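Removed from the display is one protein chain of the complex; every other protein chain stays in position.
Here is chain A:
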Amino acid sequence: MIQLNERKPILQAINLRHEYEARGQKIVALQDVNLTINAGDFVTVVGPSGCGKSTLAKIFAGLGTPTSGEALYAGKPIKGASSERGMVFQELAVLPWRTVVGNIGHGLEIAGMPKAEREQRVAELVRLIGLEGFEKKYPSELSGGMRQRVAVARTWATRPPVILMDEPFAAVDAITRLTLQEELIRLARTTKQTVVFITHSVEEAVFLGDYIVAMSSRPGRVLEIVPVPDMGINRTWEQMIRDPRIEAIVSRVFELVRGRAVAPSTERQHA
């Protein structure tokens, strides 16, 4: 499945715990989370809402600090956000006051890339996401799917070693979502990009991931890491839903996240 990649840890969570207070009550968002993600992996993290998967992504991005435990990037503790770990958000986080090219080139601008080079790179990305002719449009003039393509391209532009995606397609209509997923996997596989993809959709997690991190809710814990057979970079939804192996994985992950799995998570719950 992932044997082609060098097994080199790029992100690690060690005994992560995250608590916060809401209406005077202490809520444990993450508990005993241990996870190692290797360079080149496409990892999907799936769980019901409230399982702390977004919190986990924010901690890896450096936008949140765990209550205890450690989050490491390339072996070093993560302190604050950096361009090494780009993030795509669920909410449309492209800037409304920047055009398509202005948004996509923003990271390159911050990195100080010369204008001519930047324009060339942005033009490439615009072609890649199929937004030719929309270069000078503002996000309010685009559809939700187009906007989210811009958000992905903006993060991709600087080629960060890690890209974290927090339910990026949740706000997109179901049909557009299928296309975006197929495009994403092609892009990620051809560029060998490390991606941590957060989702609450089991099918999405199975379709995209090299392996799936299944999480429970309140407190958010890693239940099991489920590997997925490699379906190739040109995988389509039609092909996936016909494969009996995929079907088995989907039902297994469903059992896990709904808390109905027999073994081995039952033991863990009672432990």
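In this text, a contact is a pair of C-beta atoms (placed from the backbone, for glycine too) under 8 Å apart; a residue touches a chain by one contact, two chains touch by 3 or more; residues count from 1.
Just so we're on the same page, contacts and distances are computed from a predicted model.
Taking the options "Probable DNA metabolism protein", "Putative DNA modification/repair radical SAM protein", "ABC transporter permease protein" or "Extracellular solute-binding protein" in turn, only "ABC transporter permease protein" matches the UniProt protein name of the chain that is not displayed. Note that of A:Ala13, A:Val33, A:Ala71 or A:Met87, the residue touching the chain absent from this view is A:Met87. Looking at A:Asp32, A:Glu141, A:Asp230 or A:Asp243, the residue that reaches the missing chain in the full complex is A:Glu141. Here one chain is not drawn; of A:Val28, A:Leu95 or A:Leu187, the residue touching it is A:Leu95. The chain that is not drawn here is touched, among residues A:Ala61, A:Leu131 or A:Leu208, by A:Ala61. Listed for chain A, the residues touching the missing chain in the whole complex are 61-63, 80-83, 85-87, 89, 91, 93-98, 106-107, 110-111, 138-141, 151, 154-155, 158, 164.
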